[in-house]
Every structure is written in structure tokens, then in C-alpha cells.
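With one protein chain withheld, the remaining protein chains of the complex are depicted in position.
Read from first to last, the chains carry the letters A and B; within each, the first residue is number 1.
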Amino acid sequence: MKKIESVRNINTDRISSIIMLIIVGTFASQLIGRTFTQYGILFPKVILTILVALSIGLLIKSWVAPELREISKEENKIKIVVGIVIMIIWIWTISLLGFLTSSIIWFAVLGFYISERKNLSSFLFIISAVFCMTILFWFIFHKILLVPFPRGIFV
Amino acid sequence: MGGKNHPFSHREGKMDGNIYITALTNLLNIKILILIFLGAAGGMVAGALPGITATMSVALLIPFTFTMDPIAGLVTLGAIYCGAIYGGCFSAILINTPGTPSSIGTCFDGFPMAKQGRAEEAIAGATTASVVGGIFGTFVLLFLSPFLADQALKFGPPEYFWLGIFGLTIIASLTAKSIIKGLIGGMFGVLLSTIGIAPIGGDVRFSFGQPALQGGVSLIPALIGFFCIPEVLNMIGTAHKITQRIPLSKKRKGVFLSTAAKVLKMPVTLLRSMIIGVIVGIIPGAGGNIANLVAYNETVRASKHPEKFGTGMLEGVVSTESANNAEVEGSLVPLLTLGIPGAPPAAVLFGALMLHGLRPGPELFAVHTTFVYTFIISLFFANIMMLFIGIFGGRMMARAISATPVKLLAPFIVFLCIIGSYAIRNQMLDVVTMFGLGLAGYGLKKLGFHPGPIVLGIILGPIIEEGFVQSLLIGKAWTIPWTIFFVNPISVILIILCILSASWPFVSPKIEKIRDNLAKARRMKRSES
Partner (left out) sequence: MKKKILLLSLGWILVSLILAGLTFNMALGAYPERPINYIICFNPGGESDLTARLQQPLLEKVLGVSVIISYKIGGGGALGWSELVKAKPDGYTIAGDNIPHIILQPLIRKETGYKTEQLKQIYCFEFTPDVLVVKNDSPFKSLSDLLDYAKKHPGAVTLGGSGSPSANSLGVAKLNKEAGVDITYVPFTGSAPTIPALLGGHVTGLMSYSTMAIVYKKKLRPLAVASEERFPALPDVPTFKELGLNVVEGAWRGVAAPPETPDEIINILANAFDKVCRDDKFVGRMEAMGFQVVHWGPEEYTKFVQKKTEEYKKILKELGLLK
């Protein structure tokens, strides 16, 4: 059965310009209610103004001559989202569990999740490769280059 | 240019072929050669790891040089510097992450080449270009230093401002198809660079209440995030389609030699890029990171097929890598002649010299002439070592990366990204920044934003701002303050370059048309006659 890959066209110009205007607004909100020296705030104000002008220009363009981009369904979006979640948890637990431990755990989890074949030998292969790679690099960075990694419950 | 106070004039005035021979004999001893080799190799590995910059590589290895005598120590550090700048190309080509900011431009064409199975060709090209660039730079350092250093002093705050603006015009070439998005990206990058302490006034800007943001957005996490994370996410998303991300190039013998030959057949590109690299290196405030981008930009503009860049043009890789390695020696020009470092790694070398009790500057030449010449000539050796290490190491690395299945490669890259962004300032915040910007970069890519302009903005923002505000301060007492931006001849030259560079995407299709019409007219005339 042939898979029909649906293609959606989205108006990236409109979305980008709106997002950028929101970003400018967030930054600009940091300017109210604080005192700044004359020269300290001159440049950021100029940049914010230019950004607003460009964003409005892009917004206008999104009606006049929009650039439509395809978002294809070729990518496995679920895998990407779960992957991002795993990475977030990985970074978050670095200070909890310690750098090396959290890296080993989540590196292996991510690897196993991505892997197509989920059986025991694949799992063992991943685990041993993970151990080799993480310990090697941890050793180079921590013991030779003396970078102080965060410690948690474990190393 | 000559004369008694000339750093290169030796007391008795006799022409010293001797000095070169003495320097060479100093270098041709096994211990020094091994140190150069280890330095170059170590530098390459450090440079290839995203997050470890050339500056850090040199700084981290200074303590090891304490136990050596000054010349051995300095020669080693010089080799590390050369190697680190070269090493950045590996991760740029293989995983689309510049190993050092000097290799940002190498990603643009290097990574597409790798995706097409031409990773070895890209690495071979980068190696050849780097070595040629380094050797060219060393010649410049050896013979042209004093003259060039004096010219570099003519750059004041207004000139730095225009230099920064010129850097921003590169955006026009990178994003010819959607300039407005490129400009927005660039300005967004500049905005990000303003987070933190204002250079004038010391205000804390946009810290959103977080003390850790006083330090601003560090460049390296931004680089790693914008270039690397989107690729990793792509890998994860398409893992079900292909098992290998970087296709194994067909086993052809002699990839290296044939690529090296191709590179040497691009003398104009090489020369132009290397000259740009040296110039950027010499100018103290320019930093060195932008050498590869300016060179890339000029190569694109001068090419007959500018639209092909970004799809895997060897010429792109050649221009960036020759420029950044020429910049290494360029940054040493003001260091050795005036005692002013031309780029942050050179500043670390400055510190190393001081620690060994040697004060860089004109005195160094007069008092320690042999030392200086030995150091400069050692750079030739370092570059040649890079060639050999690159021939073998490069192939190994390319094969290793191709052979790694995505399920291991993707998390491994994430692991490297985390380590790399942490190692800069030992801050978890940088890791979070890296990842946050990475996700943002992924989204931005989907929306049609190229990461290059954003990163350019982050790099150039401080240069532009400082130049701008310092010029205003200096010009405060002038009759018409803002004329300070237009007075110096160098400013004028830079302004003209900016206009040329910025208008290029609009002007060049017209020039193409004119060229085509002329060619057509010529052909018609020939067929008529």
C-alpha cells in the first residue's frame, strides 16, 4: 500500500514576523521601570527599533509575496518530541545525579529509543558502547583537562 | 619601513642569512619536533571538539609548558594554536558543528559535502587549504610584519564600527533568497549579544532577573546550539529511513592527492582568502572569528556560480579554511612587533611569554632575535605536521563517523554538545542556553532562517556597539560629532566595501544579465560574419 505523504504549506513569513514581534516585545518590556545610563541603552534601543521595522516589513510581505514552505510528514515527529524530552531530562538530572551517571543513563536511553531493533543484544551493544564513550570523554575532560563537572548523588 | 628602530633591523646591519640558519638548527632537534607534533595533534583534537576553542586549548596547556624552556614552550603553544584552528574543520564537516568559531563558514559547504558522501574530499580540501594558508601567513609574519602592524594601528573605534557593519553585509550573500529573514536573523543575533553588561556605562541589560545572564549569551553555546542540535533532531526524525547519516564515501585511493591538486588549482580563491585572513588577524579588535566568513563571502561574490555555494562546493571549504589558518599568523604580527595580540589566542600567548619573563614587543626582536625567528619558523613545521596528521587522521575520523549508527551517533553528539558548552565557563547555564537556542534554531530553520546570520550578529554585535559608542564619546567635542565616522580614509574604504557587499545580491543578477547579453551579442556577431 502506497503511503500518501501529505504536504502542508505554511506561511512562514507570517509566523516568523509575529514570533519576532513577540520576542521584541519581551525584550522591550525589560526596559521599562529601570534606569539606564545614556550610552548603556542607546544601542539596544536602536536594534529593537530596526527589528520592529523589519518584522513589520516581513508581516507585510507575508500578505503580498509570501514564501510558502512545505512541512513534509517524512520525519517521525513523535520520535523527535520524545527525543527532546529525553534530552531535557538528561540536562536536568546532571546536577541531581552527577554528570557521568546521568550521561550514561540518558545516553543509553536515547540510543535505545532511536534504535530500530529493540532486543537484548542491541541493548547490550548500546550499553557497552555508551560506557566506553562516556567514560573515555569524561576521563579526558575531567582528569586531564581538569574541568570540574557537576556532582550529584553520584559522580 | 627600515631604519634603526625597525624591529627587524639587526644591530650591525649585516644581512642575516645566519639568523635563519640558527633558527633552523634550533628547530631540527628531536625533542622540539616531537613537541611541535604533539602540539599540532593535541591542538587539532581540541579544536575538533565543539566547545573547546583555540583560546582555551592554548590556555589549558600553558601549565604543561612551565617545565620547558621558553622556546620549547612557546613553539608548542604556537603549534597548538595552528592545530586548533585547523581542527575545527573536522566537526564542521562531519557533524555540522564548528569546532571553533573560526570554522563556522566551513559548515556551509563542508557538511553538505559530507552528506553527499564526499566527507573525505572535504577534509582533504580543508587540510590542504589550512596548510597553504598557514604557510602563507608565516611568510607574511616573517617578512611583512612591521609594515602591516603600523597599518593596523590606524584602526580606531569608527573603523571597527564600519568593519562590524561590513561583517553584517555578509548576510546578504548567505541569504540571497530571503534577505529580509537574514537581516532579521542578524539583528536578532545582535540583540542577543546586548544581553549582559553594557560596554559603556556598565548597565545590566536584558538579564530578566537572572544574575547568570550578566555574562550574556556566550558564543560557543549559541554556535553549538544553532548548528548542531537541529541536525541531531533531524537525525532522530529520519532514523527510520536511513541507518547511516554520513554515507561512506566509495573507497577510492588517492582522494587526498586529487583533492589537493584541485585545491592548488584555485590560486585566486586561495590568495584572496589568505590575504583576508591575514588582514583580519592583524586588526586587533576584529577577533579572528570573522576571517573565514569574510573570505567565504568574497569567494561567493567573485564566483561565476554563487548560487551553488551552500550545496557542497569545495571552493567554499577552501576559502574558509585557508583564511582561518592565515589569520593565526596574522594575529601574531602585532603581537610580535608591537606587543599587542591580534586575537584572543594570541593574547594567551602574550601571557605565556610574560610568564616566561619575556616581554612581547619591539624589544623582543632586538634582544631575543633568535628566539623570535625560531618561533616563527616553527610555525612552518607545525603546518607541515598538520598536513600529515590530517591525511591520516582525517580519513580515520570520516570513516569512524560514517560507521557509527545513528542510534549511537545522535546521542553521542548530544553528549559532546553538553560537555562542550559546559567546559567553557563551567556553567550549567551554558548547557541550558545551548539546548534552548538549539531548539529555537530547529524551529527557526523550519521557518526558513539560516543560522549563519544569527551567529554573525552575536559575534559582531559587541564590535559594532563598542565602535559606535566609543566613537560618539570621542567625537563629543567635535563640531559635528557624527562626522567622526567618515573622516579616516580607512573608514571611507570600509564604507565603500559595505555598500558593494550589501548591494551585491541586487546588483549581481543585473551584471550577470549584462554579461550574458554581451556574450550573446558576440556570438551573434560571429555567426553573422
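Simple rule for what comes next: contacts are C-beta pairs under 8 Å (C-beta built on N, C-alpha and C of every residue); 3 or more make two chains touch, one makes a residue touch a chain.
Given the structure is predicted, the values throughout are model-derived calculations rather than measurements.
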Contact partner of the left-out chain, one of B:F37, B:F188 or B:F350: B:F350
Hidden-chain contact residue, picked from the options B:G78, B:G182 or B:G285: B:G285
Where the unshown chain meets subunit B, residue by residue: 55-56, 58-59, 62-63, 66, 152-157, 196-197, 199-204, 207, 209-212, 214-216, 218, 284-285, 334, 338-341, 344, 347-352, 354-355, 357, 359, 361-363, 425-427, 462, 466, 470, 473-474, 476-477
Chain not shown, touching residues in subunit A: 34-35, 100, 121, 124-125, 127-128, 131-132, 135, 139, 146-148, 154-155
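Simple rule for what comes next: only the chains that are shown with their structure count from here on.
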Inter-centroid spacing, subunit B versus subunit A (mean Cα positions, whole Å): 25
Of subunit B, residues touching subunit A in the complex: 60, 178, 180-181, 183-184, 187-188, 190-191, 194, 198, 200-203, 205-208, 233-234, 236-241, 243, 405-408, 410-412, 414-416, 418-419, 422-423, 426, 428, 431-432, 435, 439, 444, 446-449, 464-465, 468-469, 472-473
Parts of subunit A lying in touch with subunit B, wherever the complex brings them together: 12-13, 15-16, 19-20, 23, 27, 30, 36-44, 47-48, 50-51, 54-55, 57-58, 61, 67, 69, 71, 74-77, 79-80, 83-84, 87-88, 90-91, 94-95, 103, 106-108, 110-112, 114-116, 126, 129-130, 133-134, 137, 141, 145, 147-150
